[in-house]
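Complex shown without one protein chain; remaining protein chains in place.
Right after this comes chain A.
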């Protein structure tokens, strides 16, 4: 393609070869394709993120529930499985999001960074609160119930915030769902808390991932 294609309109060099072969429909398609490609190149793929978090919660909390449903303490391996699953999902989320949004600056990049730090600050605060509860004499059961409830509360509120900032109704709906999960998981108490976290929490992420995938696939079909 010649770099000197910018001759003012009215000359033949501005047109596609073949004169009236110029095709407005093809031009519009070209614009749409390029804009779709740009969006998918700059925005994190939420399907992958929902899948990572859904799998982590489902596997981790199911392990916790299966080894404690008789009313005892969960097995140590279950605790490690949950911790490893959460850390893996966190690392994946950070690496994926930072890669996709690298090379951008301005309003959106700033909002995205503030959102990312919001998660970090929320969970640091949770750690402080749990430490305070332990110092105040809270036992294992109270800590377990509080940790899950607060974690789920943070997730729910951050999604409400994300839905507002990024104008994403799906994200907002997931936030509401996570707040419901937080309430139910806390009210049910151990060992049911773990099952609620696995099914409502992990299942909620996976359902959201599936819905997002279907919506995107439909949009793709409508577009082609």
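Rule of thumb we're sticking to: a contact is a pair of C-beta atoms (placed from the backbone, for glycine too) under 8 Å apart; a residue touches a chain by one contact, two chains touch by 3 or more; residues count from 1.
FYI, contacts and distances are computed from a predicted model.
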Listed names "Probable oxaloacetate decarboxylase gamma chain", "Transcriptional regulator", "Acyl-CoA dehydrogenase" or "Xylose transport system permease protein XylH", matching UniProt entry of the absent chain: "Transcriptional regulator"
Absent chain, residues of chain A that touch it: 1, 3, 5-10, 14-15, 20, 22, 24-25, 27-28, 30-31, 34-35, 37-39, 41-42, 102-109
